[in-house]
Each structure stands twice: as C-alpha cells, then as structure tokens.
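All protein chains but one are shown in place.
Chain naming follows the written order as A, B and C, and within any one chain the residues start at number 1.
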C-alpha cells in the first residue's frame, strides 16, 4: 500500500496558559504518535523567552519520506526576526513551494532546511503588515497546499488551517488553558474538553485576553483527506465532524453493499483495517475472525541476512 | 491485574545444524518478543567453540520483576566447567532454589547472578555421571518448579521440559536443521515445520547423528499454566495441544454460557482480550465493538510530572 | 585564567581536488582538536552537490562559552540561496554583529542560529555582485572583527582572512590538491607541503583552474592575537611567521631577563606553559623540574558530591 501513502503525516499540539504546559505537550504528542515516529520536538515559553519551560508548549511529531530524515529538519522551527522570536510546527505539504522559494532566494533569502515550513516563516518575516495575524494572513494567501500550523511567540499562540481543510485540527480547553491538537484523542488524554474543530481557512489567536477568530484567507472548496479516515487518524478521534471508528465501520458496510461476495470468513489487516472488516462482516453476515498478527515491539526486521531468508522478516 | 502476574515470562529458541543459525535465532527471538522485552541474548557455535557464529544458535528473551533487571542476569548463561563449555537458556521458576543454593554454597560454590539458572548449571557441573544427558537428569531430579531449558555445547543441543509441563516448548525442522522454541509462532516465522511438542519430563538430545529422546525424570501430574492461554502466548501459536486464538474464543463463549448478562455491546481490553470478547459476543448475540485503544509506540509514559496529571499517562 | 580567555577558539580545514578529501579533512581536524572539542562537522562535495563525500572537504572544530553549545550551532553551516548551495566554516568573532543583524531583520531576514557566521551568509546572499569573490568582498567590508573563513560551493573553495589577521590561516599543497588550515600542524599530519600563510585581508579562490589571490578588503593594522602564541596554537605549528614552540621559549627567556628572581626550581603549568618555563630556566640558570600533573584522560571531574570534597576534583 506504500505507493498510495502520502508523503507526510505529522501531528501538532499546542497549549496556552497552563503551569504544566511542557508536560501536557509531551502527553499530547504521546497521543499523536501514530501520526509520526520519525522525530519530535517541543518548544515552550513562560511569556518572556522561548526556552523557559512554562505556561505555553508547542510540539510536533513527524513522519516523512526519504531524503529529509535529518536533524536539521526536526520541528518545531525556531527563528529570530525583526519582531522577536517565533516557533512554528507544521503538518502538511505546499504545492507551490519551489516557486516561492525561488522568489525568496532571488530577493536574497537563505534556506537552512528542506522543509516547506521554512518558506512560510520567510514570508511571515518579510511582510510589513502591523499585526502578527495580518502578516500571517498575507503569508498564507501566497501559498497553496495542505497545512495546519501552530505558532508561539513570547506572548501568544496562533493556529491556522488551510482553506481546503485537508488536515484535521481541533480546539479544546483545560481549565483556563487553550489547547490545539491535530486530533481530539490528544485532548482526551490530557482530559481537556473538546470545543470545536478549527474551520478551514480560520486563524485562531490566543493571548492573555482570550481567543479571537479571524478569516483572512480566500475561500476554497472543502477537501478533507480521505486517508485521515482510512489510515492516519486514531479510531477514537473525532475529525471532519465524525468519529473515525464509526466511519471505518461504515466504509466496511458500504463495501459489503457494493461488492457482495461468497466467503467463509472476513479477516482484517491490523490495525487500521479492523473496524472496516467488522463493518463488512456485520453487513454481509459473514463470520469475522482475526487471522494476521502485527508484531508491535519493533518497527521492522533490520537484519536480513541473505536472499533466501530475507522474506521471512515480517513477523 | 499485576498481583496475579507470574514472575517470569521468557522465550527460548535454539537451532542445530543450519549455516544461518545466528540469523534464524534472531528471527526466532523476534517472533517471541511478546514473552519478554527486558533483555535478550544469543549464543552460537560452529562445532568447535561457543563464540563462532555458525551452525548452532541459542537465544533468550526475558521479562522479570523488580530487583534483577541487571546486566549480570542477561541470558543465555555461558560457563566453563570440567567437560568444556556450555550455554543455557531457561524459561521458568524453581520453588526449591534457595535450599539447593544453600547446599551448594556449603560445599564451596560461588554465585555470580541471582538467577535460578545458575543453580542448575552448578548441579550439572557437580554431577559425576558419564553423559551430558545423564548429568542433566541427575541435576533436574533435584529441582522442583517450572522450567523449559535449552543447552548448547560445542557439539550438541539439549532441550528439557519439566515433568509438569508448566511452560510450552516445541520441536521443529527446517531442512536438515532441528529447531526448538517456546512457541510454534517462532517456527512459523522462519518457515520451519512443526513436528511436535516436547513432552513433560522429556529431554531431547540433538547432535550430528540426529535426535534422541530421553525420559529420566520422575513422572508428575500435567499442569499447563493457564496464563499461557489467557495472556502470555501469541494467538497464532499452538501450545499444550491447542491453538491459542481458538482457546481464547472458546473461553469467551464459555463465559457467555456461564454468565448471561444484558448488555448493549461487548468491548475487549486489547490485545489478548480481543478473541475472548469475540467469543462472548458470538455466543451471547450481543454486538461486538472496539472501544479501547492501546498505544503501541511506547511501553509506558515515563514522565509523570505531578500527582494531578499522573493518572493521565495511560494513552 | 578564564576571565582572560577569548570566547572562541576554533579550527578550520579545507581541501580541494583530492580523491580522499573527506578522510583527509577528518585527519586535519584531528590535528586541530586542541582548538575545540565542543563540536565538529565535515562537509564535502564531488563537484555536483554538497553531500557526496568526494573531491572537496571542509571541516570545523569548535569551542565556545555558555549559551550556544547546541546542535543548531554546529558548523559548517550549509545553506541554499539564489546562486546554489554553499557551506561555510568560521573561526573568529565579529564586533558589529548585532548592528548588522538588526539591519538584516528589518529587511525581512530570519535567523536560525546564534552564530555570527549566519550573518556573513546573509550578507553574501543579499549582494548583487557578479562573482562569488566580489559578493564576499562586499559582505566582508561590512563586518568588523576577527575571522578566518572557508567556503565550499559545488565547484570551488574560498578562504578569507580578516584585514587585521587576528587568527592564523595557512595554505598548503598535497600533490595537486590545495589545502587550507588554521595551523600548519594540520598540513604536517597529512604530509601536505606548507606554501605560505594567507595574508591579512586576502581572499583566496581555488577552482579547477588553480588558485587566484584577491585583496578586495580595506587595509588595516596587523593585530595577531597573542593568545595564539601563549595558549591556543600547537607548539609545532608555524603561525604569524614564527614557530610557536620557539616563541614560547623566547617569552620565557624574556621574562627571565625582565624579572630576575631567586628561586630553587622553575616548574611549568602543563601543557602550554612548559616551553616558557624551559626558556626561563635556560636564561636564568635556575633548575627546571616538572611538578604538576595534568590528567589527560577526562576533561573534568563531573561529580562534585558536596562542598567539602568539591575542591578535590582537579587531578
């Protein structure tokens, strides 16, 4: 199924105004690990500088394909620019990255990573607008593609979701603290309340005065990524208005209605295929059985000594 | 459920007469990782010395409780004694360990680990019988408890299972090579044929002339450990004459027959509880649904910053 | 003596046109380890991209004070800009770094490290001049301070030394390959021939046509750093026109002439103080003896259990 796999499945998490911000960010990323085990990073702020581990936390887990699994590409990115320091975590992919990168380089910019995220930060830094949200609006109106973004500065947290809403992003509260996460399961783990999903095209600004919502981006057709339901998201998450587990079961039921077959048993490919197989079995009346084992303890067999036994390493 | 958990759940694997013995032992232990992630070790032999990685392989994965998770207790144990070198891997627990240890120390023996296995090797070394199997028979007739044992010397491999048959141990063949493993799933991964289970009280000796079976131990009542079926073993393994997955489903069905309840859904505790819940649902006619997530990516939450959020780390 | 210690003592090494460029760069840095053990990095190029480990090599060892010993500050820095990719290694400190950084940020630049080196790369990228040497000349005429710089691009290597010549930098040849290093001891280790020191204010460009020398920088008074002779450089190096060991001995002799004292023995503080003590002993006629031990095996005592024995950890 690898040929169908999109290039990036990341998870982001942010929390504002909580004395245990860093620890809760760790727990939030823990709940989002299924979205990426390649790297992770945490930045936090105490309202003064970005290094003190208090009050605000911002985290990122990452999965990417070949070529960029290097330390310089670990997120969050932190930079200094004319307005101070800013850290950003990003889930998604831009489609016009190279065009904008060429423009920025012609203008004199230098690039130290190979991540799209760095382009967004350059655009933000070169905007002359007054407020951070306005500058971010200017920057995001120049890029195209899928993105969920979380920023923290010394004093505020900003969340943004692309106008198509390709990837999920939701908002929660834990006491007085605001929480933003890729999936609702991260809110559940820290026992935060789910408030709502962040809208496609919405920018949310959280500071000491509370939360404000902005819609500076051009409207676009909704386009939630089907792979979130099929593969990426955790079954207990609520994304794109629906529970992932229920969607998976319904997909199985629909498959049974569209493709009737005669068979003795329905056997799922674990783990994301289990609910779909259960739905198929329920709808078709064919018996459901487990028949494949997933070895959870290591990712893959890393010694494959010679051709004749190489195919065995799939336990 | 920890209060019920037996102290040791280990896995052992041995192969005799195969040019890729070490690599196949690695794969065998990989299939047995569910029996212990605390430590593992491999010893191999080329028919001359125990260090050359050829021809024979012997491996061990280990899980143990507090106090003994130290490097000196990693198995297999390797020792020199009057008859040469011997390595041993052990799954089980002795009940008269301290009594025998006291006797051995009174006689002048020194102990460098805290494992029962070292006691068995002392008994073996102090026997004056002629053959290794006879010496092993003498040693094992002095100990009581649960054990599956695998030994390799420069030239042979020996497997032994206690007279009660508390723990599983099976025999297979891969071409001309003999394989012994805690569970049949390790044979499946390396595509070895399952021959049979090793009998309670049986000692099997494998050398260049093939395999011979011995029964030098006093008979005892069969007492297979129920936790192997309930919790330890992998569902695709065949142990104590039965398939683990089928036993788990049947346990669920039996529970439904013995304890009828009114309920909307049956929800399993993953992973070992899934087949039992499926059996319960089938027998009772109550709907089966998944409702709990197991986070596979890390064993446990290792930061628990303060009391108020400590209970959260269970994702 | 820490209060007098300058903030940075780094070593840089580059080689152009040698099939073993990466390995020789490793050896060159090995010879320069006395200039920094905090971090090191190597970049190499095969004439096409900066990652292939062939033909050109560029390395850096680093020592810095508190606050910046983090992974993002490891050199060489590698960036993409409008003219392609460039890597740079830097030994020195700028005195007008903050002023230029503020200007660059006002213009829209973002900074991802806290190193002066990043400022130089920004200046280079924003220059509109035609050739790399011209752009570098423009950039360097805007900065003030101590610097030795080495750049490699896909096709060339550039070395630059500040107009005051604060830090040493020398040029050598190994067969057809050009070598640039902080100290001549790095040339000796790889058996390269010493050609000459790079002049204060000189920019040397090495490409497939050979070496060319440029002097685009404003002239300044020579100001070699005395700490190179006293402390930083290796005694077998030839820097600022002199052999370090001979200078150290002569400093000791001069001290003996200026400050006559009556004493029984002259005892050096190892290691850099040994030649000076030898010179003092020779000139004064007072006996030279060793009396202090430097423990070479670890940098410092890292456990200092409580106040009463903390002062002991100086072996």
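By definition in this document, contacts are C-beta pairs under 8 Å (C-beta built on N, C-alpha and C of every residue); 3 or more make two chains touch, one makes a residue touch a chain.
Keep in mind it's a predicted model, so treat the numbers as computed, not measured.
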Q. Among the chains present, which touch the one that was left out?
A. B, C
**Q.** Residue among C:27, C:129 or C:230 that touches the chain left out of view
**A.** C:27
Q | Contact with the hidden chain (one of B:122, B:164 or B:253) | A | B:122
Q | Residue of C:137, C:172 or C:275 in touch with the missing chain, whole complex considered | A | C:275
Q) What residue numbers in subunit C mark contact with the hidden partner chain? A) 20, 23-24, 26-27, 30-31, 33-34, 37, 185, 189-191, 234-236, 245, 271, 274-275, 278, 288-290, 293, 295-298, 301, 303, 305-306, 308-309, 312-315
Q: Name, in rising order, the residues on subunit B that touch the hidden chain in the full complex.
A: 71, 77-82, 105-112, 121-122, 125-126
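In this section, only the chains that are shown with their structure count from here on.
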Q | Cα-centroid distance, subunit A relative to subunit C, in whole angstrom | A | 43
Q | subunit A: positions in contact with at least two other chains | A | none
